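The structure under discussion appears below in the form of structure tokens.
All protein chains but one are shown in place.
Read from first to last, the chains carry the letters A, B and C; within each, the first residue is number 1.
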Amino acid sequence: MIIVLRSDVSGTEEAPLVSFLSGRGIVFSRMLMEGCVVYVCTSCPGEDVCQMIRGFSIVEKLIPVDRKPLLCESEGSSFEYAGIVLGRDLCVIAGPCAVQEDQDLDALALKAASAGARMFRAGAFKPRTSPYAFQGLGRQALERIAAAGKRSGLPTVCEIPSESYLDSFRDIDILQVGAHNMQNFELLKALGRCGKPVLLKRGAGSTVDELMYACEYIFSGGNERVILCERGIRTFETVSRNTLDVSAIAALRARTGLPVFADPSHAAGERRLVSALSLAAVAAGADGLMIETSDRAEKALSDSAQAIDHETLAGIIRKASAIREIL
Amino acid sequence: MIIVLRSDVSGTEEAPLVSFLSGRGIVFSRMLMEGCVVYVCTSCPGEDVCQMIRGFSIVEKLIPVDRKPLLCESEGSSFEYAGIVLGRDLCVIAGPCAVQEDQDLDALALKAASAGARMFRAGAFKPRTSPYAFQGLGRQALERIAAAGKRSGLPTVCEIPSESYLDSFRDIDILQVGAHNMQNFELLKALGRCGKPVLLKRGAGSTVDELMYACEYIFSGGNERVILCERGIRTFETVSRNTLDVSAIAALRARTGLPVFADPSHAAGERRLVSALSLAAVAAGADGLMIETSDRAEKALSDSAQAIDHETLAGIIRKASAIREIL
Amino acid sequence: MIIVLRSDVSGTEEAPLVSFLSGRGIVFSRMLMEGCVVYVCTSCPGEDVCQMIRGFSIVEKLIPVDRKPLLCESEGSSFEYAGIVLGRDLCVIAGPCAVQEDQDLDALALKAASAGARMFRAGAFKPRTSPYAFQGLGRQALERIAAAGKRSGLPTVCEIPSESYLDSFRDIDILQVGAHNMQNFELLKALGRCGKPVLLKRGAGSTVDELMYACEYIFSGGNERVILCERGIRTFETVSRNTLDVSAIAALRARTGLPVFADPSHAAGERRLVSALSLAAVAAGADGLMIETSDRAEKALSDSAQAIDHETLAGIIRKASAIREIL
Partner (left out) sequence: MIIVLRSDVSGTEEAPLVSFLSGRGIVFSRMLMEGCVVYVCTSCPGEDVCQMIRGFSIVEKLIPVDRKPLLCESEGSSFEYAGIVLGRDLCVIAGPCAVQEDQDLDALALKAASAGARMFRAGAFKPRTSPYAFQGLGRQALERIAAAGKRSGLPTVCEIPSESYLDSFRDIDILQVGAHNMQNFELLKALGRCGKPVLLKRGAGSTVDELMYACEYIFSGGNERVILCERGIRTFETVSRNTLDVSAIAALRARTGLPVFADPSHAAGERRLVSALSLAAVAAGADGLMIETSDRAEKALSDSAQAIDHETLAGIIRKASAIREIL
């Protein structure tokens, strides 16, 4: 770490900083670089001490040289779940946005399976921007999702709204953290101790760095089975609901061995872009996809504007597998 | 609402949509506008039905004409708390970022009061990007905050991390929803029933619309005492940590009678911008400010890079009051 | 187009608007929709008249139903150039960032050709953020680029800084509009009359819509040979220099028949992401790629952080062709 002093600092003003650093056992050389007085420190203290150093009025800025890798960077790796090696085998998770009263979930899961999906997803508690929008069927949906998973042989993935729901999710295989909750630290801490794999979605306004730190909350709690999922970021462009960040997929794969997935459905926000975004994500290195499907799309009626039918899903999986082969 | 059909739709393909609309009691005129077939509907169904309409493959898009105002738009108004009319009297909330072991909170609250602050804030549970950063002193800090509030005569404001902490916050006056939690819907629902005023911060990646909907979660639960707080949005610019959105302040004041505050400290991310952003926010119409202060800033040591000393605070309050007079 | 009136408008206040509309020959029905008075107009006037209508104080907003397609949407199509069908055959444009004194351009062009590139690019005038950065060798570079193109048999692509340089570019085959210049309308108008194909890069802060309008400036001048090029947009994420917007690639291909390219090099900003972004772009539907290459990358010395060597280029072209086959 390098501490750069303000240019107008006189020597005597440095005394409190020098004694602070010495008191913390920080070793440094005082040098002149490009006209600035800098302290080149051979080690980097924790963030809290850094904040205190920044608080000295004579300090212009701190420049970290590097940082220790996070646990999830150094230790994160692909892992097996239910016969699939996540991070190695292409894994598509498919299913409807939200479970609805009159839906045949079993049929949906079977169709997803025969289209080539390896996991089944469905929403029980829908985090909705408006309190007046359909919020999901709640706990009763969880049972139906678990049952459909069993019947189809597909592991189930479902979004958990808060740490207080952990018990209700006992029959769900993989717990999803939604984009809105990526920095719900109480939830992340609880998932660190939950013993189940977690699919962690990137917040639409969050950086790749923040996603890694959110993952670290789960890792540092002892849970090393995390799937990272890029789902589009908020930008000025409105051609898609969010902008799928394929660079993030490539960057995440370079930083960690954990499986990196993409959710093209939420990034697109409309059916017609889903196929292109799916293939782009896989070409950028995504190990899996999370795709909204619907039975009713085939009857021109869908629960959401981005759900695709199972035939389209099968086509995407076929092409995505071929692309992964090429890489 | 207007339903615009795709341009290549033949008359017979419209039948399922027509019978769907009729079945839901939606009255419409079928018209030709600018070469498109459109259905001009005299009423607008709920969002769930709109989603279904969008799901028809012959539908190009839906154009809402307007929308019903939210409760928090039509009913939101200034309200009195502890002798301050929030939304009318300029109200500055000041205090340290996080409570620390060796801090004299009572002294801090008294200094804030004599600088002109009307409320006292301090953090007990700090939502931190990294799991390894200082997370706050937790429940023991809450007691000290409440005590400092009593001694100084200032109501207290403190961020609540999750709905499961409601009991612990019983001695805190105003519950703050942090930017990370703006769309933590479980927390919002719980706050709708909590009986205390809520200070709701806008998420850095959230729109003004989404902030209003988050507020509506609290309102629709029966709690109409909400303070909205702009604190900067995430943009490509790095000159400040986040970009304080003064247009949002003006727009929020036009949409609701609720008090609209700004947090210049978190938007700035560094001490030197706090004064300018504070005054800009008030000039744009902000009814109050939330400012990080520190005793130690005076001794060139601070708990955070953006905390200001109490003399600067007093100057800001003096100028902000004069500006509010002018408006 | 629908004109929505403010909710507090009394009938008599409508008279000036009604007479304005009638005077312009605009036919409309006055209706009540969702509690608002709206004028449903069967045709949409030009943007200038719309602006005037928005200027009436009783008008809340204008809602366009649709808009006439641009020329470049209805007429834009793939086109042949030098034996390559742009928009059908995968076309990779490769070459160094900027021509430098000591560079063997002929060798570079030949290496690009043997790696599978179909066109050769190099910069003569570099638009640089700082006036003190290397600005390119200028006119003398143009001759060398043209010569290298001839020797290698590859058509040449070069960025033109301003309309006043048109004469100097007479031996360059395809004129590139840089991202900074996407809305340099004087340049666009001149290119509409220049008789050469144009490669139009999207501005980092520009929408897909604005790119189409910039293209329309060239089209409406009579030049229908335009290549659209996505090169990353400016977002809050810093993991890549800009965020490659693969949705834009898919959306552009749906809107126009013109060839759509991507520039992964400038989006990435560093060598290690170029391959992943290239393949993602092609998987999303890109018809071509523009990639910075360098001879010196092989000797661990490069003119730019994102230039790749020719072996890597050959690998990308091989994989990209295989992916395009799959689509």
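One rule holds for everything that comes next: a residue touches a chain if its C-beta (ideal position, glycine included) is under 8 Å from a C-beta of that chain, and two chains touch if they have at least 3 such contacts.
Note that the coordinates shown come from a computational prediction; the quantities given were computed from them, not determined experimentally.
Trainee: Where does the absent chain touch, in terms of which shown chains it meets?
Mentor: A, B, C
Trainee: Kindly state which of the options C:54, C:88 or C:139 is in contact with the chain not pictured.
Mentor: The single option touching the absent chain is C:54.
Trainee: Which residues does chain A use to touch the chain missing from this display?
Mentor: 1-2, 4, 31-36, 38, 40-44, 60, 63-68, 234-236
Trainee: Need a quick check: the contact residues on chain B for the chain that isn't drawn.
Mentor: 205, 207-209, 233, 235-240, 243-251, 254, 267-268, 272-273, 276-277, 279-285, 319, 322-323, 326-327
Trainee: Residues on chain C that touch the omitted chain in the whole complex?
Mentor: Residues of chain C in touch with the missing chain: 16, 20, 46-48, 51-52, 54-58, 127-134, 161-164, 180-181, 183-187, 189, 203-206, 209-210, 213, 216-217, 220, 234, 296-297, 300-305, 307.
Quick note on the criterion: only the chains that are shown with their structure count from here on.
Trainee: Answer with same or different: of all residue numbers used at the interface between chain B and chain C, are over half used by both copies?
Mentor: Both copies, chain B as well as chain C, present the same residues to each other, with over half of the numbers appearing on both sides.
Trainee: Can you figure out the chain closest to the middle, judged by Cα centres?
Mentor: Answer by centroid distance: A.
Trainee: Hey, how far is the Cα centre of chain A from the one of chain C, in Å?
Mentor: 31
Trainee: As a quick test, compute the distance in whole Å between the mean CA positions of chain B and chain C.
Mentor: 38
Trainee: Please list all residues of chain A that touch 2 or more other chains.
Mentor: In chain A, residues 205, 209 touch at least two other chains, as defined above.
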